[in-house]
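Some notes on the structure that comes next.
All protein chains but one are shown at their positions in the complex.
Then we have chain A:
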Amino acid sequence: MAAATLKDQLNGLVNSMFAEGLLDDQFTQLQMLQDANNPGFIAEVITLFCEDAERLLKELTTLLYFQTLDAYVHQLKGSSSSVGAQHIKHGCIRFRQFCEENSKEGCVHALNLVKHEYYRLKTKFETMVQLEQRIQAYEGQQQQ
């Protein structure tokens, strides 16, 4: 499939993610950092984010103390903010509020919400990375 078609698919996916509020302007900042010298930057950042997020969500599921919970949620809020993952970021902000209130019920609800938003985003990020990699492979072949 021609690179142009793949790029159209990728642009369509990214635009829909912006329209749904899954991504904010920070993701645009990341896109500007990708160029011919570093064509895999977005895929690398997404991969790092997903690995980090899954590690943090796993920790959050097993933790009992609010102070430790807050520390991990802070980390997840930071990395989601850095990649433009808007819904996850906002979910983490609410999560931290429940931690401050020492509300177990609130924290359980917030954790489920953040997990839901993460897996929803992850599916689309995986498609994005696959498209990026196919485009790079196609353009690499064209240059040979």
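Here is the rule we use: a contact is a pair of C-beta atoms (placed from the backbone, for glycine too) under 8 Å apart; a residue touches a chain by one contact, two chains touch by 3 or more; residues count from 1.
Keep this in mind: contacts and distances are computed from a predicted model.
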Which of "Electron transfer flavoprotein-ubiquinone oxidoreductase", "Response regulatory domain-containing protein", "Aminotransferase class I/classII large domain-containing protein" or "SEC24 homolog C, COPII coat complex component" matches, in UniProt, the chain that is not displayed: "Response regulatory domain-containing protein"
Residue of A:Q29, A:N102 or A:T123 in touch with the missing chain, whole complex considered: A:Q29
Residue touching the undisplayed chain, where the options are A:N15, A:N38 or A:T61: A:N38
From A:H74, A:R94 or A:R134, residue that would touch the chain that is not displayed: A:H74
Residues of chain A in contact with the chain not shown: 25-26, 29-30, 32-33, 35, 38, 41, 44-45, 48-49, 51-52, 74-75, 77-79, 81-83
